[in-house]
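Heads up, the thing below is written out as structure tokens.
Right after this comes subunit A.
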Amino acid sequence: AEVKSIAILTPEEGTDYGWNQQGIDAAKAAAKAAGVEVVVAQGLGYGDVRPTLRELASDGASLLIAHASGYNTAAPEIAHELKVPVAIVDTPAGLEKGLVADYTLSGHEGAYLAGRLAAKMSRSKSVGIVVSGEPPSWNSQSAAFAQGVKAGNPDVKITYAVIGPAAYSDAAGGKRVTESVIASGADIIFGQGNGSSFGMLQAVETTKAADGGKVYFIDVIGDKSPIDKGFLLSSVVWNIEPVYAAMIADLRADTFGTKHYSIGLKDDSVQLLKTAAIPDDVWAEMQTVREDIISGKIKVEPIFDAAAVRALMTSVAQ
Partner candidate 1 sequence: MSGLFSDVFLSALLFGAITAAIPLLLAGLGEQMSEKAGVLNIGIEGMMLAGAYLGFVGAFYSGSLWLGFLTGIAGGVAVALIMALLCVRIGLNQIVIGIALTLGVEGLTALLHHFQFSRSYPRLPAADATVIPLLSNIPVIGPAFFKHHMIVYLAVALVFVMSYIYRRTQLGLNLQAAGDKPAALDVAGIDVMKTRTIAVLTTGALAGLGGAYLANVGAGLFIPFITNGAGFLGIVLAMLARGRPVWVLVGALVFGVCLSLTTAMQVAGINMPTDIIQMLPFLAVMAMLVLFGRRASLPAALGIPYERGAR
Partner candidate 2 sequence: MSGSASSPVDKRDIVTLESVTKRFPGIVANDDIDLSIRPGEVHVLLGENGAGKSTLIGMLSGLQQPDEGRILVDGKPTQITSPRNALALGIGTVFQHMMLVPTLTVAENLLLGGPWWQTPKTEELAARVAEITSSLGITLKLSAKVSELSLGEQQQVEILRAMLRNSRLLILDESTSMLTPKGIDELGALMRRLVGQGLAVVFITHKLKEAVAFGDRISVLKLGKKVGEIPPERLRSLGEQEIIAEIVELMFGTQGADPEAATHPDHTASFAGAAPLLQVKDLAVAQTENAPGLSSISFDIRPGEILGIAGIDGNGQKQLAEALAGQRAVAGGSIWVDRTAIETLSVGARREIGLRYLTDDRLGEGTVGTFPVSINFFLKQVGAAPFWRNGVEQRGEIDARAAQLAREYDVRTPSLKTPVGRLSGGNIQKVLLARELAEGAKVVIFNKPTYGLDLANTLASRQRIRDTAARGLAVLLISTDLEELLSMCDRIAVIADGALVGTVDNVDDARTKVGRLMIGLAA
């Protein structure tokens, strides 16, 4: 089919150095590469996006990318209603030829790698995971990170903390909880959270580790180096452009909705961010681990369920 324009819908503004920004940037890049137009509808919140979906469809979009798990009930419905292809996340079972494609993204491989990195780099042999909520995509990264840490060094203690009620924009809560986790001994924080992740970052920047040294932060999805003050150890960066590019290609080839799209280490759509804080030898070691994952020598199974993640944390903590 002909593809004239694609549209992407995100719950928050595309300026978060994270999920929304990565999605929008990728859509723009993919569209540019394919020579199609792109419409960005951002900051839509987590409410009902049907009005926006319908409007974008009626404006002639050839593909609607519903870039939030909260949209994956609405988008397929609109696809049926208006016969317009949509792409949704976290719904592997939702494929429908020509109408619905799924891209379940999980950075668990990258997070595992980040865990190995943290185990290696932690001076105090104690790391923390701070999250502002427990959506599946974060859960899989939290779990994989913990597994990576334990695989790297079983003696490293892991502290897992969820911030608090209504925490997505709770920057103060992010900071408070991160400070507590640092006080419990952690000197590397693996943080996942929208607005609140900036609070985590601030905590890392302003709190000293037990040994008086720096605490490092490992981020996810986006690349916060432009705003880093020297505390960013790494990030599990997602590049979604190949996914969107493949979707456009599939649309053109009339194979849309017949396959799953994913990201992973092998095509660098999931990448561990290299910063100056990572010594070269450690980095080299990480590259070997990366190869092992790609080759299947190391298997990282994603765990999406919050209860399973907590169970894992308790068991690895012992």
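If you want to know what made the cut, all candidates are chains of the complex that A comes from, given by their letters.
Details
Criterion: a contact is a pair of C-beta atoms (placed from the backbone, for glycine too) under 8 Å apart; a residue touches a chain by one contact, two chains touch by 3 or more; residues count from 1.
Small disclaimer: the values here were computed from a predicted structure and weren't measured.
Note on this complex: subunit A touches candidate 1; the remaining options among 1 or 2 do not touch it here. Considering their complex, residues 13, 15, 17, 134, 159-162, 164-166, 169-177, 179-185, 195, 198-199, 201-203, 205-207, 210, 226-227, 229, 306-307, 310-311, 313-314, 317 of subunit A touch candidate 1.
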